[in-house]
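The complex appears here minus one protein chain, its other protein chains still in place.
So that you can tell them apart, the chains are marked A and B in the order they are listed, and the count of residues begins at 1 in each.
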């Protein structure tokens, strides 16, 4: 069960091309994406309306796609416009299209009611294409439900345990409880570790010998978007008060998109604003992030296997769960709300149908 | 759910030998086949009646088979005739046998009521062993329900799209709508493409420069047997009127046999009546057919995956679906009929049981 009326990251911009056909399953729905000759993005169900074959193994014909099973041709609006040996195409012969928006290097898709697809709701990720920031594109595939990954990202006290040689650093990091604030569509987390060791991935690119003040400040919002201001500055130089002197700063952008109930896409980048003309620095940071995220994947996949053995296992709450409990509550509330809207719409249609049927009387 | 009272192709004749034990699962039932010393075919459940071990990993002992788990010996009628340390074998200790008939190189099995197993119902495939025709034996295994393969074979408008370099040829082929006639147990399809390109697999063996008249005329009958008269003749030489001058002719024989709900056996050959003493021609034709059928398997397997993602997907009907809709209707009718017969038999037995129980009163 997934939230529908929200923007999901569907792809990195470079994945969807003008001459190709790109397939990705989003919240259980196979999606075909491509760009028309003038660069406009198209997203439609990757399933021919005729017999269900994937259009993504079909053929581009200009801005159209032809299903290479029986030759039906669809335009960029998903309408079937050609079928062999048939001059009149029924208007219902179409595949569903989805609102799709490209913004700051990510392609966002709206899987719910198109009338509600307001592009201004898309979170801003300017650091992905801003000249003052540098990062590399990351993607990892998980074979677990996306909420287990959200749980992970909503509690950074796992850093020193899961990531001792990459993101973690000294164990005291977990001892600094974060401030958790409720947002309309998620939570805001602020964690400061003062006078601590810089994490290994920072040490790898910064010749620091002393302690640092470290911060991770991020919003985690529906459906599962993490946007973070994080960094380190030499300890005691005033970072908590807003003076970032000789600091290293990052703007982590992460998007978790369910593929199916038990598999997930994970898009990420970790842009930095220092040494931006040194590709080796960018590469080192990125490689540490990738290594760390594979560490996450190992423990979360092991957790998933354990949970699968006993669906009735009850988790024991700890103080560190504040943010993830709140986020799960937000998700549940949104799912209930969408279910209620669907029920109301259905009963509305039923009422309308009764009216229509009574008209002759 | 499969039709039971019908003949399924179980094997090519050479697969079942006099000294071996051949195992194949047919409509969900594991079957053991072998030949007795005098060449008679035997088909029985490949499952020892004792603890369920497969007899096919047992041992031939003359015309009998011994289960190599606990040593039970069964004769060719499926009767247990020997058990270690036991002199009296209970008469119910037997495995079910199945009517099995060899005809024109295919071995046919009847999975339903043996009393109804009329060998004259078996479709004739004389081209598989007639001296005037040459072909090679084909077999492909699918991991999809057999009806998706039937759908494919009931609509050749897919030829130019799925098989552009083998069976397909020019796109206009799909523009010639076939005539579809209802048969007692299936459909008869007649498609003529006049003044068209010869298909690539014919070009590969026939030095033609001009256009041809092309025909595909076939019966597709229960359970899933395709028998086809197909060919090409130089355009305008009278083929549609029955004059086959300098023609190439084929008699495609194809049998689709469900293995389980989600896997299928596919037996085929494509005999030709020209250049029959040139093995290279026979081999070229066969290899093109195999390549084409692997193309079918790729698209059908992709379709199957797509359908699995959403069991509620509704297919949109097109004109080209006429034959497959009729065939699916025939299958549904036969399944209903068999279900009704089973229900009647059960209620008859129940009535008889009541009578028996009342006798003492």
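By our rule, a contact is a pair of C-beta atoms (placed from the backbone, for glycine too) under 8 Å apart; a residue touches a chain by one contact, two chains touch by 3 or more.
Nothing here was measured: the structure is a model prediction, and the numbers come from that model.
J.: Tell me which of A:46, A:75, A:151 or A:259 is the one touching the absent chain.
T.: The missing chain is touched by A:151.
J.: Among A:61, A:175, A:246 or A:336, single out the residue that touches the unshown chain.
T.: A:175
J.: Where the complex has a chain not shown, which of B:46, B:151 or B:197 is the residue touching it?
T.: For the chain that is not drawn, the touching residue is B:46.
J.: Over the whole complex, note the residues of chain A touching the chain we left out.
T.: Residue positions of chain A that touch the missing chain: 151, 155, 157-158, 160-162, 171, 174-177, 298-299, 302-303, 305-307, 309-310, 313, 315-316, 318-321.
J.: Pick out the residues on chain B that sit against the missing chain.
T.: Its contact residues with the unshown chain are 25, 28-30, 46-47, 49-54, 57, 66-72, 83-86, 90, 92-93, 260.
Keep this in mind: only the chains that are shown with their structure count from here on.
J.: Any idea how many Å lie between the Cα centroids of chain A and chain B?
T.: Comparing mean C-alpha positions, chain B is 47 Å from chain A.
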